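With one protein chain held back, the other chains of the complex are shown just where they sit.
The letters A and B name the chains in turn, as written, and every chain counts its residues from 1.
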Amino acid sequence: MVALYVLLGFILLLVIDYFVIRGEKKYHPAFQKKYEVVEDVVFDNISVTIPADSYVSKGHTWAELQGNGLIKIGVDEFILRSIGRFIVTNLVNPGTVVKKGDVIMNAKLGDKNFNFRSPVDGTVNFVNDELVGKTVFDPYGEDWGVMVSPINFERNAVSLRANEKVVEWMKNEFIRLKDYLVEMSVQPQLAGVTMLDGGKMVEGAVAHLNKESIKKFEDEFLTI
Amino acid sequence: MSEYHLDIDNQFGLLFDASECIGCGNCYEACKKENDLPATNPSRLGLAGADKDFLKDHLSDKTYTVVEEYGDIYARKMCMHCLEPACASVCPVGAFEKTELGPVLYNADKCIGCRYCMQACPHNVPRYEWGSTSPRVRKCILCYDKLKKDGITACAEACPVEATISGKLPDLITEAKRRIKENPDKYYPHIYGLEETGGSNVIIISPVPFEQLGYSSKVPKQSMPTFTMQAMEKIPTVVSVGGIFLTGMYWLTKRKNQLAKEENGKGKG
Partner (left out) sequence: MQKSEVRSQKSEDRDQRSEIKGQVLKTGRHRNSQSEIRNLKLNGAKLSFWKIVAVFIAVVGVYSLFVRFTKGLGASTNLSDFVPWGLWIGIDFIGVGLAAAGFTIAATAHIFHNHKYESIARPAILSAYIGYMMVVALLVIDLGKPENFWHPLVMWNIHSVMFEITWCVICYSTILTIEFAPVVLEKYKFDKLLKIIKKITPAAVILGVLFSTLHQSSFGSLYLIVPAKVYPLWYSSFLPVHFFISCIAAGLSMIILSAYLCARAFKQGLNIRILSGLGKGVLAVLIIELVFKFVELYSTGKFSLLFAQTGETYFFWLEIFLGSVIPIWILANPKYKVNRTGLYFASISTISGFILNRMNVCVTSLVRSSGQSYSPSFEEVGITLFLILVSVLAFKFIVENFRVFEEKVHDEVEVSKEEIETKDLIFDK
C-alpha cells in the first residue's frame, strides 16, 4: 500500500498545482493550446510552435477570438526565432481605433526597431501592460499584446489562416526567411556577420542585419 | 568466497534436537543470564500468567533465543551462525565478523545502523534496539566468551535432556547423523543447517518437516554472499569496457564534429 501512497502523493502534488494555476487564471505550460511543429530538415534545427485555434496574419501576428467577443492579439514564434530576444517597448493606447495592418506594438533589440501590425480592424480595449519593457518568452500565453473589440471580424478572417494551414504556411515562411538571409549575406556591407552557420540558419539572425536590410525584412515579413 | 571459508574442523557449533526438547525453558533462562538480558515475559516479570509464558516470547533486542511450541513439539529459534553469513557480507563497514571459532560477532562501535544485515538475513534473526537513540543490532553470539573459556554455550550447559548440545561442528554433524540413523522413525531425514545458506554452525534435527516448526524451507542451499558476488564480480568488466567505450566515443564524436566544421569552412570559402 505504501507504494500507492507515494504514487498518489506524487500525482496529487501535480493535480493541486494544476488547480492552483487554474485559480490564478494562468495557463499550465502543458495545456496551452499550441501546435508543435518539429521538423529539423525544413526548419534548420528550429522548432516552432503555432497557436492552436487562432488566426495568424501575414505579418506574423495572431488573433484569437475570446469568449466575450474580444480578439486577443500577439506575435508568433517565427518572430522570436528570426529576430531573436527582443523587448517590447510600446503598445498602442487603449481606445485607439486600429485598422488591419496598423502598428500595434513596437519592439527593439539593441538599436534595431521593429513594428508589429494588427491582423484585424477594431477598437483596442485592453493592453497587456506587463509586456512593456519585457522580453517576449511565451508569445501565445502570458506575453499576448492587446485585446480589441473587432469590427467585422468575419471579413478579416478570410485573409487569415488557422491551424493546419498555418503549419504549411509557416514552413514556407522559414524557407523564405532563409532565402532572404542568404541574399542579404552576400551583400558586401554585411561582411563579417555570419547568419548562416554551415548552411544552417542562426536563430535571431535578423537582428544582425543593418537598418536598411531590416526595413526590407519588415516589408517582406511583417507588413500585412 | 574463500574469505569466508574458515577451517570447519576447529569451529564450534550447536545441535538442536527438536524431538528431545521438553520445552522446559532452561536454555532461554540461561541465555538471558549469560548475556545480562532483562526479563521479557509476563510470568518472569512477576506478573500474573501461565507458568510457561516464555513460550510466547519472541526474538527481540532483549531476547536472543526463544523456545516455540508447535503442538507437542518445541523448537528453538536463534542465530544460525552461517558459515558464510549474509550479515557479514552485506555490512558496509564490516561490523559483523565470522570468528575462527564459529560465532558471528557484531561490533557496535563500527556499526552505522543501516540495517542491511536485518534485511539480508535469510533467517530474519538480527534484532534492533528501536527504542534507543544509539541503537545496536542484537542477536545470539553463541556465548563467544564462555565458548572460548569453557568450550560450551550457556544454553547447552543448561539443557537437561541433551536437546541442545554444543561442541566442535564436525562432531555435531556426526552426532546428528547418528541420532537420525539410530532412530529413523523418530526423525525427519534432513539436517537443517547442513546445506541451507551453504551450511551453518547451528544445525537442527526434528521429527517433522522443518516448515512445520517455523524454519523457512525457502532458504537457498547456496551461500548467501554468492548471490551478490555474481553481480559484484562484473564490476571490473563494466568499468573497463565502459571506460574504454566512453573515451573512444568522446574522441570519435569530437573528431567528427571537427571534420564537419572544417568541411563547412571550406564550403563557405
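Just so we're on the same page, contacts are C-beta pairs under 8 Å (C-beta built on N, C-alpha and C of every residue); 3 or more make two chains touch, one makes a residue touch a chain.
All values derive from a computational prediction rather than experimental measurement.
Student: Residue by residue, what part of chain A touches the chain that was omitted?
Tutor: 1-7, 10-11, 14, 17, 20-21, 23-25, 28-32, 34, 36-38, 40, 45-47, 49, 66, 68, 70, 85, 87, 89-94, 96, 102-103, 106, 108-109, 111, 115, 125-130, 132-135, 137-138, 142, 147
Student: Touching the missing chain, which residues of chain B?
Tutor: Against the missing chain, chain B presents residues 3, 59-60, 86, 89-95, 110-116, 118-120, 122, 124, 126-135, 216, 218-220, 224-225, 227-232, 235, 238-239, 242-243, 246-247, 249-250, 253-254, 256-257.
Rule of thumb we're sticking to: only the chains that are shown with their structure count from here on.
Student: Which whole number of Å gives the spacing of the CA centres of chain A and chain B?
Tutor: So the centroids are 68 Å from each other.
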